[in-house]
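Scroll down for the structure; my scribbles are underneath it.
Every protein chain but one is kept in place in this view of the complex.
Up next, chain A:
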């Protein structure tokens, strides 16, 4: 479509190159069971799940302005649903993972109705309180082992695949699939009309409301979508671990603090940020693993340094400097003679 010699495109050359490199990387990762060792496979699987959690938290906090410190509620809920549905309802584990997502969306509706009455810091604390309520509630369920938790019965584990190697490979591919699914969903959502509305809300709520955007409904949709996908990731996390307990399932440290670290150093409010943040986080964790608790202090120092020197994170810094976007979310106006206007 051309109007007075101008045309609109969405894909940029950088995005095309990035898409190609992304496809090659993905092909290599799909084939990882044939070239990577068992420990590496496990490590990568965990990385994909953290990448998913970070991308989801970023969608909520970076775009919708919903700074939650209680996403562990859905990680734990998803994990427990996997155990409950396979143990008591006889679901096949993969089916149970999908069902956990559906149930996560369902339970997030009344939770949202409650905590959406709170703003800013109160909202953040509210989400944490809800997560604690989830933890205490699941600790009361004696069929799921109460406070000490339970292990996934051998029969169910074997129903995934007969051999140990088969299970490990499947678990790896599920984690990779989940990460691809999450990034794809976030990307398509942000590219859509709803995404444009959400980006507008991120920048200026007053103007967004005056331009016909229903702010409450948009945020609500993001919250429920995030809850569903976070529950699926939670189920996958505990499928890898094969054991669940309330303290592990609803850990604010593991499922929220590390995730916020990833998003903040990577670059909040961008799709690329959580990807870079996850790579940095795992690189730090691997190199500092022997240091024990000092490792956490180094993480804190890195976070403070990034906040001071590059408040928009590593990717925000790169993007501002080189005007680079790897995911073609925006619009570009150009003249039909291919010059920038």
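The rule is simple: a contact is a pair of C-beta atoms (placed from the backbone, for glycine too) under 8 Å apart; a residue touches a chain by one contact, two chains touch by 3 or more; residues count from 1.
We take it that contacts and distances are computed from a predicted model.
Hidden chain, UniProt protein name from the list "PatA-like N-terminal domain-containing protein", "Spore coat associated protein CotJA", "Amino acid/amide ABC transporter ATP-binding protein 1, HAAT family" or "Glucose-6-phosphate 1-dehydrogenase": "Amino acid/amide ABC transporter ATP-binding protein 1, HAAT family". The missing chain, though absent from the display, is touched by one residue of A:17, A:89 or A:211; that residue is A:211.
Among the residues A:1, A:154 or A:289, only A:1 touches the chain that is left out of the figure.
Interface note for the absent chain: among A:197, A:280 or A:299, the touching residue is A:197.
What chain A contributes to its contact with the hidden chain is residues 1, 3-4, 6, 8, 193, 196-197, 199-200, 202-204, 206-215, 269, 330-333, 340-341.
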